[in-house]
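Complex shown without one protein chain; remaining protein chains in place.
For clarity, chains are labelled A and B in written order, and residue numbers in each chain start from 1.
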Amino acid sequence: MEVLDLTHRIASNTSGQGLHEITERVVSLVESAGIEAGLCTVFVQHTSASLIIQENADPSARHDLEVWLCRLVAENDPHFTHTAEGPDDMPSHIKSALTATSLAIPIIDGRLGLGTWQGIYLWEHRHRGSSRQLLIHIGT
Amino acid sequence: MEVLDLTHRIASNTSGQGLHEITERVVSLVESAGIEAGLCTVFVQHTSASLIIQENADPSARHDLEVWLCRLVAENDPHFTHTAEGPDDMPSHIKSALTATSLAIPIIDGRLGLGTWQGIYLWEHRHRGSSRQLLIHIGT
Partner (left out) sequence: MEVLDLTHRIASNTSGQGLHEITERVVSLVESAGIEAGLCTVFVQHTSASLIIQENADPSARHDLEVWLCRLVAENDPHFTHTAEGPDDMPSHIKSALTATSLAIPIIDGRLGLGTWQGIYLWEHRHRGSSRQLLIHIGT
């Protein structure tokens, strides 16, 4: 059994824009902690990727979500001045601002308290994926 | 006095789209915990309903918020492919993604640290309400 109240580091490689599931990795850390009740917090250390809890059943929901957000936050907006890193740079910051940098999920009955249809996803907003760093805190 | 560091389950029945206040239920759980300082986390176990802290005084603010979001995330978007459950299915996932699945509110001087004009609301995004499950963690 691991020491409680620890902060873990994990990395997740993304292959491009879209939702990358990390549910199993978070569930595994919570199970290792061996606590009955508590709180698990997931944090992404980037401003061009974010976190989201979404439907884990039908991939079409995640696809439509990605398409909708890309249409709301269009590339090549003539108002953008922060364009040095390419057309997906500023949209990725805006998408991060509209979604979550941290997620807090209670632990109940020794398990991560996700609903039946909820999965945890790292949302990559850059065209070219990269290695994204996450922190996961588990406390009582 | 209840045992500290507990995760509570509550259910909230929603009658349809819009903000349903849950402030008093959360305040009551925090008061029962009897702690001077700590953290209260509210989590919704669904991907078609979300959480929001908003103005608790004038109902017109909540009404305008609902109308604005329904116009931003229109039903019957021709780009949607995830339509099996009806025209409000995909918009409800998008609205959840743009708002919060978890809220963390510090406890200070023995009370939930909401500002004077802040209330906690469960935001139902489906036309037909249902019984929504929430988890509430209170820790030090």
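Criterion: contacts are C-beta pairs under 8 Å (C-beta built on N, C-alpha and C of every residue); 3 or more make two chains touch, one makes a residue touch a chain.
Remember, predicted model here, so these are calculated numbers, not experimental data.
Only one of B:6, B:49, B:105 or B:134 touches the chain withheld from this view, namely B:105. Considering the complete assembly, chain B touches the hidden chain via residues 37-39, 52-55, 58, 60-61, 63-65, 67-69, 71-72, 98-100, 103-108, 113-118, 139-140.
Take chain A: the residues that touch the chain left off the picture are 5-7, 9, 39, 41, 43-47, 72-73, 77, 79-82, 84, 90, 93-94, 96-98, 100-102, 104, 133, 135-137, 139.
Please note the rule applied: only the chains that are shown with their structure count from here on.
Between the two copies, chain A and chain B, the Cα superposition rotates by 120°, quoted to the nearest 5.
Remark: chain A and chain B have CA centroids separated by 20 Å (rounded to whole angstrom).
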